[in-house]
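Left out: one protein chain. Kept in place: all the others.
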Amino acid sequence: MEEQEHAHPRYILIWVILLVLTLAELGYAFLDLPKVVLAVGLVFMAVWKAVMVAMYYMHLRYEPARLWILAISPLPLAVILVLAVMSEFR
Amino acid sequence: MSQGAVATMDRKPMPGMMVYNKKLGMWVFLLSEVMFFTSLIGTYVILRFAHPDHWADVGLVLNVQLTALNTFFLICSSVTMVKAFAAIQEGNQKGLQMWLLATILIGASFVGIQVYEYMALTGEGFVPMLDSYHAVGRGNPHEGPSLGGPLYGATFYAMTGFHGAHVSIGVLCLIFVYVQSLRGVYTADNHEGVEVIGLYWHFVDLVWILLFTIVYLI
Amino acid sequence: MSTTTATETHAGTAEHHELSFVRKYIFSTDHKMIAKQFLFAGLMFLALGGLLAVMIRWQLGFPGRPLPVFIQWIFPDTMAPGGIILPEFYNSLVTMHATFMVFFALMPLMAGVFGNLLIPLQIGAEDMAFPRINMASFWIMPVAGFIMLASFFVEGGAAGAGWTSYAPLSTSGEWTGVYMGQILWLISLIVLGFSSILGALNYVTTVMNMRAPGMTWFRIPLATWSIFVTAWLLLLAIPILTGGLILLLADQTLGTAFFRPEGSGEPLLWQHIFWFFGHPEVYILILPAMGFVSEVIANRSRKPIFGYHSMVIAMVSIGFLGWVVWGHHMFQSGMNPLLGMTFVVTTVVIAVPSAIKTFNWMGTLWRGNIHFDTPLLHAVAFVALFIIGGLSGIFMASAPVDIYIHDTYFIVAHLHYVLVGGSLFGIFAGITYWYPKMFGRMMNEGLGKVHFTLSFLFYNMAFFPMHNLGVQGMMRRIYDPNQYEYLQGLQPLSTFISISIFLFATTQILFAFNFLWSLRAGKVAGNNPWKSCTLLWTTPSPPPHGNFPEMPIVYRGPYEYSHPDREEDYWPQDEPPETSEAGGQLAAAPSPEPVPGD
Partner (left out) sequence: MNFFWRMGMLLAGMLTVVIVLWVITGPSWTDLSWVMPDNTVSTFGPTLDNLWLIILWVTGIIFVVTEITLLVFMVKYRHKEGRKAEYIHGSNNAEIVWTTVTFVIVMALAFYSKGLWDEIRDPNLIPADAYQIQMLASQFEWNATYAGADGLFDTADDFISRNVLHIPVDRPVVVQLMAQDVIHSFFLPEFRVKQDAVPGMITPVWFEATRIGEFTLACAELCGLGHYTMSGTVIVHSQADFQDWLAQQQAAAEDD
């Protein structure tokens, strides 16, 4: 069966990656860098982790394409809202 | 096309999304959760952008070490959750029960630690209320660093509080699934319930990953 | 037709499992019963919202005069001493009128009733994907409604900060004199949000996953399409409101300062959150009506809908565009003026899909064979009035013109043209059209026509002159316009409007009577009184539990009316194509095999 084939991504490996990224974030957050650089780096790592969870633990990677298109559909709305309102406080 | 061909036509519904209803339903529900957290996180981002002076430097007010531990817990609970699912996919009911129990315990400790954190923080004057915000900071080494303002407290509790509520609801649902698993409800070909609650659980974990970064680290 | 007979046999089998009264009528999980529950609850709230509106109009038509006859004794001195409506009560009336109408009357009547009734029946499913969640979705609604109603009776009265509840006015009783009422308003809407989300996730899942074989995306009837798009809007917009309401509630009760400037909170942030929800919300309130109207117009003019694909595309694009226009409610709010033009452009672009829909309805009537039944009259009235409401939207969409007409009765006119002329007439079309399927009987045609004609007349007499009030500069949410000298000359017009509304409201008694009377005494409808093509009408009226005897197979689109090669002027979606002798075109009828991509 299709599903069985992919049933077990390397859960433990992903877990290790998540932990390493978390540690990396912790270290990076206390570096003496400009705020923007910090923020961008941290958000990058956080998103990376989030994507890992969605892809492997939530099995999005093994789902039909139509499901993951559905899954990301609200994200543009979130971005539009936040960006537009931020422009309020240039 | 002849009448005969029509008569033997397969009466199966359209393939649709090619996932079963409950799973699709959960995904659709999670999309609405995305929007819910968008409103909270968006509020945070916007208020912080508008009033940076209300935020303290990293680690000055919030206990990053403790929360890092909690983050670790939640990530672990995601692993135990997928393990539980993997077990029942192979028909291993004992494995399912064990991993579920582990998930429940870790999830509950997350909530416990969060409650402890809240008590400690409110004790230090880090509260959401406008009138009584007077964060003292931890260890406060420097001379006069900013300890933030009430928006810091308010957005903090709004985001982490609603996340905590989601974890608690998740734990309750997991307990339900656990009881069902003890009764032997789930088998190698019937484990929709486990997968669906797993999706919810991982989503909550995913939200925490984002929250931890933007609330505690940035 | 073989299907019909098969269905009737099935109706017999449905009697096998007798359900207890409670399981059948109260905690029912059958989508058709839930639709009826929504219908009755929604109509009650509609009547309530209408009563509040009538009181608003009393004050505006006859400012400072005691309410007539016995009505003046109903209200305690905190609301209307001696029958004279107090300013604070007026504010509550306006707020609660809009709240009940929008959240408790129109949303349940559209998505609740017709989402539940139509989706499974039109796509050939036996029920919703999650019947029990569906039941919960209904029962949460009256609970929320009860909380909202209770707020009239607490100290300080019901919420009075407008249905938009702008912060900081709504954040503290200090500003309005309403403490508990505002809190209950927030709680009620938070609770109601769950109802909408649960309903919406059910609709989405059902449409995506439970279509009968052959029911490809482009064979779905437009009513189901419209509710599908609406469900997406609900799903993504309601949580935004819920989040905002929770923060506002915290400002009220905990003393946080998300939206309170004393603590550097941002009042405009609330407006952004509210309207980011609010604009999709107004499309939630009209898209289903557009679906009903498409259905009725195609059927009653016995013609395929004009441009089915572009109708679908238009609805989907209205759904998308609805997300990026919210700023048009905030042109004068102090919002960054540079955002203004962005929102002007996105807003006017919505006129394009709306134009597609309007002209396609007209195209459907064109060269049709129009039967003037009550549903058709309401449907055509919808088109006529939606055009007026939509065109007045164009005035406000132009930001500089909006400077003058913002917060005047021009807006009130616009919103009632789209919401009453549009949505409410759409609902009337829907109810009169699907009533036979729901209850097995027809509504009285003569009474229906009288109700329609009078409603249409009084409706326009009431709301059209409001445009005039608006451009004369009369502000909305004003307890007594005569405070302003330049508005005093408008009092006769206001009185005229009020009298028209009283007539309009009285006319609705005809509808209520017709509705209730026909439940028992209406003509028995039969399976397919309108000779419609959709699967819905292949079932008995009302359909049994489980709807279809066996899963139907769909062979063609939903609007195959007046096909030249057929004697009957309609061609049901599930009628198997004839053998190839019937003509080359027929043999090539779309295959029922699922197409990839579905």
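A, B and C are the chain letters, set down in written order, and residue numbers restart from 1 in every chain.
Just so it is clear, a residue touches a chain if its C-beta (ideal position, glycine included) is under 8 Å from a C-beta of that chain, and two chains touch if they have at least 3 such contacts.
Computed from a predicted model, the values in this text were never measured in an experiment.
> Quick one: jot down which shown chains the absent chain touches.
Looking at the complete complex, the unshown chain comes into contact with C.
> If I consider the whole complex, including the chain that's not displayed, which of C:78, C:253 or C:369 touches that chain?
In the complete complex, the chain left out is touched by residue C:369.
> Where the complex has a chain not shown, which of C:122, C:182, C:209 or C:360 is the residue touching it?
Considering all chains, including the one not shown, the answer is C:360.
> Specify the residue from the set C:168, C:243 or C:549 that touches the hidden chain.
Hidden-chain contact among the options goes to C:168.
> Of the residues in subunit C, which ones touch the absent chain?
Those residues of subunit C that touch the unshown chain are 87-88, 91, 161-162, 166, 168-169, 175-177, 261, 264-268, 301-304, 306-310, 332-334, 337-338, 340-341, 344-345, 348-349, 351-352, 355-356, 358-360, 362-363, 365-372, 377, 380, 383-384, 387-388, 391-392, 394-395, 397-401, 403-404, 406-408, 449, 453, 456-457, 460-461, 464-465, 468, 471-473, 475, 477-481, 483-486, 561-564, 569.
Just so it is clear, only the chains that are shown with their structure count from here on.
> List the centre-to-centre spacing of subunit A and subunit C in whole Å, with centres computed as mean CA coordinates.
Distance between chain centres: 38 Å.
> Would you give the residues of subunit B that are in contact with at least 2 other chains, written as numbers and ranges?
Residues 17, 19, 24, 28, 31, 35, 38, 42, 46, 50.
> Where in subunit C do residues touch two or more other chains at once?
Expected reply: 236, 240, 266, 269.
> Note which residues of subunit B are touching subunit C in the complex, please.
Per the stated touch rule, the residues are 1-3, 6, 9-17, 19-22, 24-25, 28-29, 31-33, 35-40, 42-43, 46-47, 50-51, 54, 128-132, 149-151, 153-155, 158, 162.
> Would you tell me which residues of subunit A are touching subunit B in their complex?
So the residues of subunit A touching subunit B come out as 4, 7-8, 11-12, 14-15, 18-19, 22, 25-26, 29-30, 38-39, 42-43, 45-47, 49-50, 53-54, 56-58, 63-64, 66-67, 70-71, 73-75, 77-78, 81-82, 85-86, 88-89.
> Please output the residues of subunit A touching subunit C within their complex, sorted ascending.
Of all residues in subunit A, those touching subunit C are 74, 77, 80-81, 84-85, 87-88, 90.
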